[in-house]
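With one protein chain removed, the remaining protein chains of the complex are shown where they sit.
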Amino acid sequence: MTHPLTIRLDNCAKTWPDGTRALAPLNLSIDAGETLALLGPSGCGKTTLLRMICGLESADEGGRIRFGDDDVTQVAPEARGVGVVFQGYALFPNMNVAGNVGYGLKIRGVDAASRRRRVAEMLELVELEALAERRIDQLSGGQRQRVALARAIAIEPRVLLLDEPLTALDARLRQQLRVDLAKLLKTLGITCVIVTHDQEEAMMLGDRVAVMSAGRLEQLGAPETLYRDPASPFVADFLGTLCRLEGGEVATRHGVAALTFRPHEVELAPPGQGLPARVQARFFLGSHIRFELALADGQRFTALAAPDAIWQPGDTVSALIEQARVA
Amino acid sequence: MRHSRFDTRLGLTATLAVVAFLIGPVLLSVTAGVTRNYFVGLSSGLTLDWIVQVWDLYADTIWRSYAVALATLAITTIIGVPAAWVLTLFPGRLSRLLEELLTLPVAVPGLATALALIVSWGSVGWLRSSVAFIVIGHVLFTLPFMVRAVRAGMQGADLMVLDEAAATLGASRRRRFFDIIVPAASSGIVTGALTVVTLSIGEFNLTWLLHTPLTKTLPVGLADSYASMRLEVASAYTLVFLLMLLPLMVGLQWIAARSTRHGGLGLGAST
Partner (left out) sequence: MGRRRAWLVIAAPAVVLFLAFWLLPMAKLAGIGAATPQGMDASAYWLVVTQPRYWQSLINTVALSLGATLATLVIALPVSRFLARHPDFPGRRVLMSLLLFPLAFPGVVVGFLVILATGRQGVLNTLSKALSGDPMVLAYGMAGLFIGYLYFLLPRTIGVLMTAVEGIDKHWLEAAQTLGASPWRRFVDIELPALTGALTAAGAMCFATAMGAFGTVFTLGTRIDVLPITIYDEFTNYANLPVAAALSVVLGLATWAVLYVANSLAARTARGN
């Protein structure tokens, strides 16, 4: 594998021809060998940012993109040497598995024998050796994902970009492939950008996570930092459920205007100790029980409790909010 | 996605060239139809005399073509809409075979169909000498277009479930057909109807062999004028024909633009 590169974006914005702003001017630096996860809801500009890095979209006037010391702003996608795994994979239906994986090498004029060797190597890496001659429509979703990955890294890209690589798969398979992908990215040691709307995926795969919203970078940092120290309510809410209570009882008990917390930060106890609340619904989820609660003034919040919690709908409990934070 | 500049230039050039190739001759024809003397050119002045002359000579073919088209439309609607519903209800092999068979009169050259009709039914005197003979030919040629358009309309709505729901509510088959199925397929029926009328008004290949001197339709008259009239009259007659087609084509394109984005019209006049 080639030596990993840093990626630097300076003042990169994107405005569509109809005038809508997809991306506000943005500066971003991705370290060599790092995996950066772009996380945000659909339409937040994360895919546009990814497409700008690989050259499929150009940045507005004044934006600059650098790979290491090379300014690639004006370089066409076909000359940037980036490996891309597209959402839905975009495997060529007119070629078999080996044909797909070897296509980039064929374009580069690699001779047939070396190509075969390299394709075999790649398929071994993603554990698909046996399927080299398969047609694309004979593959399962998980197999397609791995073929797409093999095709992207076969060209020894300087940068690897993945657009929602696991979204098309069902939940169980996604868990498995997430682990495999994390391992593979560590092995490759390549600079990688991964776009996802799934916070768990972002936190598992990204060395750092960039949370985006409405064309803006909200916060950039290690997953733990983002979770423990969110810069805005949006970031806090996007990385897991965030509850918010304010006024009245909260002000008297905690001495603050409003309280934000996560459901697992609430402890439920018999009435009389903390905020009095009424259990409205109870969902048994195996490893824990999820309670939907309401204060006397109608404000609602969620709490997670151990699976042996005894409260039932209609019970009055008191909520002890542990790591109470000022909102 | 960015397009290569070469692609765009080639595409634009080819598109404009093809439009010029298709529309240029139409403009020539329109001009010739209203020019006093085409060989002298526009300097000879504009006139509607040729159109008046066409009306004097060929008005009967115009009315007859409309009559044939409406009769064809009535028959293709009455027998085509039920056939389309049956084909939708039974999406199996047999139904594909039936649709394939009904499409044969379009796949096979009109000349062959016309000869077959003549050798089998030409000896029935009253039929041979009436416009009904032409209508039969037109129904054979246009029915597949009606069936296809109506089926496309029926597949959009989940009609089979609606029909079953109406059945559980106690509606008879006749009620269901007219209350549920026909309204749901109405946009398909309108598309089919415009297509049928357009094709019938322009049909020549069958009609040329099926017509008698007393049952000339518009295209037959056109062929006649091309062979025997001066260029201006032939052009004026063509102009009248184009004006008859125009509202039908505008209607078809309007419906096509409203329902789906792509540009294919399921239409092809007899060549």
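Some points to look at:
As written, the chain order gives the labels A and B, with residue 1 at the start of each chain.
Everything below uses one rule, namely that a residue touches a chain if its C-beta (ideal position, glycine included) is under 8 Å from a C-beta of that chain, and two chains touch if they have at least 3 such contacts.
Given the structure is predicted, the values throughout are model-derived calculations rather than measurements.
Across the entire complex, the residue among A:Gly33, A:Gly68, A:Gly88 or A:Pro276 in touch with the chain not shown is A:Gly88. Considering the full assembly, B:Leu101 is the residue among B:Leu48, B:Leu101 or B:Leu243 that touches the omitted chain.
Interface note for the absent chain: among B:Thr35, B:Thr72, B:Thr113 or B:Ser187, the touching residue is B:Thr113.
Screening B:Ser4, B:Ser43 or B:Ser228 against the full complex identifies B:Ser4 as the residue touching the chain left out. Residues 1, 3-4, 6-8, 10-12, 14-15, 18-19, 21-26, 28-29, 32, 38-39, 78-80, 82-83, 85-87, 89-90, 98, 100-102, 104-105, 107-113, 115-117, 119-121, 136, 139-140, 143, 147, 167, 173, 177, 198-199, 202-205, 208-209, 219, 222-223, 226-227, 231, 234-235, 238, 241, 245, 248-250, 253, 257, 261-265, 267-271 of chain B touch the missing chain (whole complex, contact as defined above).
The set of chain A residues touching the chain not shown comprises 17, 54-56, 76-84, 86-88, 90-94, 103-104, 107-108, 135, 137, 151-152, 155.
The rule we apply is simple: only the chains that are shown with their structure count from here on.
Chain centres here are Cα averages; for chain A and chain B they lie 55 Å apart.
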